[in-house]
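Here the complex is missing a single protein chain, while all its other protein chains stay put.
Let's turn to chain A:
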Amino acid sequence: MSAAGTTAVTVGTKAEPAEFGPLTTRMFARYAGASGDFNPMHYDDTLARAAGYPSVFSQGMHSAALLASFAVDWLGADTVRRFRVRFREQVWPGDVLTCTGEVTAAERRGDGLLVTVELTATRQTGGVAIGASADFLLPG
């Protein structure tokens, strides 16, 4: 995928879906280091089980970052102006997240085309892990 030209983007335009996974504890540990969120529930299986969870689970912000990666591949890195995520279902080792996106608004401004997109990361079970809304200011 490459950043979309403004001529190709209008209300109803959908991104080519993309998958992340199967996710691993190693990925959660890598995200812990990158973000500084060292809650052990995300990489220490013994502690997670002792706390009553079936295993470790992904940081919500890790899944959000994967969805952000998808959105940036679609609409660009410099162009993002807002990115909001809502945390829904927990994400576990072995999960595969399928990311989808659709343009829900497009406003022509003096400095470009401001597009609003709705994004979703869905688990292989069909459950929605993360819902997101984002704005991108596309040049031209």
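Basically, a residue touches a chain if its C-beta (ideal position, glycine included) is under 8 Å from a C-beta of that chain, and two chains touch if they have at least 3 such contacts; residues count from 1.
The rule we apply is simple: contacts and distances are computed from a predicted model.
Novice: When one chain of this assembly is omitted, its UniProt record names it as which of these: "3-methyl-2-oxobutanoate dehydrogenase (2-methylpropanoyl-transferring)", "FAD-binding protein", "Sugar ABC transporter permease" or "MaoC family dehydratase"?
Specialist: Protein name of the absent chain (UniProt record): "MaoC family dehydratase".
Novice: Tell me which residue among A:36, A:110 or A:140 touches the hidden chain in the full complex.
Specialist: Only one of A:36, A:110 or A:140 touches the chain omitted from view, namely A:36.
Novice: Considering the whole complex rather than only what is displayed, give the residues of chain A touching the chain that is not shown.
Specialist: The list for chain A reads 20, 27, 30-31, 33-37, 60-62, 64-66, 68-69, 71-73, 76-87, 134.
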